[in-house]
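Structure below; questions to follow.
The complex is shown incomplete by one protein chain, all other protein chains being positioned as in the whole.
Presenting subunit A:
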Amino acid sequence: METILSLKNLDKKYGAVHAVNNLSFDILKGNVYGILGPNGSGKSTTLGIILNVVNRTSGEFSWFNGKLTTHEALKKVGAIIERPNFYPYMTATQNLALICKIKGISTEKIDEKLTTVNLFERRHSKFSTFSLGMKQRLAIASALLNDPEILILDEPTNGLDPQGIHEIRQIIKTIAANGTTILLASHLLDEVEKVCSHVIVIRKGIKLYSGRVDEMTASNGLLELKVDEKEDELIQLLENHEAIGKITKDHETLIATLKKEISSAEINTYLFNKGFVLSHLVKRKPSLEQQFLDLTNSN
């Protein structure tokens, strides 16, 4: 598959702060990537470097296998960083026309893209009169103007109300469904879980994981159990079982992490034979949130 972006040993220091530490990963065409990390983990700095607005301390990155210089490559990229930045005294259409001039493309797609983000009716309003949600949608329209090879979004739903968040996510999903490569930075896990096929987890500038979302931890899943009586004895019994690792208690529910593959029927039979009757038993994959917390805590 075609490599769109490749980072090699990227490093950025702000004085004593090591914002990005020896970061390497590749972005392949057609996938939807999420960069996950807590606030201040170096997500925006990484995006700033590849977008030519932050200077790297050391390391390399190349767009489209190094076939294009960074600023030429950026004409084929659509990107939104943090807050939407436009000229407040220009209307939506005028702002987009300026971006067309910078990217060296024709202005004919402006109306189409404004329609995609539901701003067509307001196209002649000045940017300064827009709400944050509208500004963010205009930013997405501007990023789509050149039908980009890759769309880079940094915290696209930050600061929006639930309605706005929903609208932006709908738009992102539509774009992803068209086969556009997306790189989405966020600290909102459900956002990444809903949209992304691949994920890169970073903390304090260090890469903890990169790969498919569903292979993030080598986990065999979890069991949720509930009994009405003899709970302590159940915990003891489970702890001695060869397939079960750690057991934690969440309110009334016991959560057992599996070391080995075991079906819920097997465990149910086993416990019933030992004299325990469960009132609740669920086997499931860990949520992205749990995987993320496991990763960031254990490293």
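Basically, contacts are C-beta pairs under 8 Å (C-beta built on N, C-alpha and C of every residue); 3 or more make two chains touch, one makes a residue touch a chain; residues count from 1.
Just so it is clear, contacts and distances are computed from a predicted model.
Think of the chain that is not pictured: of "ABC transporter permease", "FAD-dependent oxidoreductase", "Anti-sigma factor antagonist" or "Putative tricarboxylic transport membrane protein", UniProt labels it "ABC transporter permease". Here one chain is not drawn; of A:Leu5, A:Leu23 or A:Ile99, the residue touching it is A:Ile99.
Considering the full assembly, A:Leu74 is the residue among A:Leu74, A:Ile171 or A:Ile244 that touches the omitted chain. Here the missing chain is touched by one residue of A:Asn55, A:Gln163 or A:Asn273, and it is A:Asn55.
Counting over the whole complex, subunit A has residues 14, 48, 51-55, 71-72, 74-75, 77, 79, 81, 83, 85-90, 94, 97-99, 101-104, 142 touching the chain that is not drawn.
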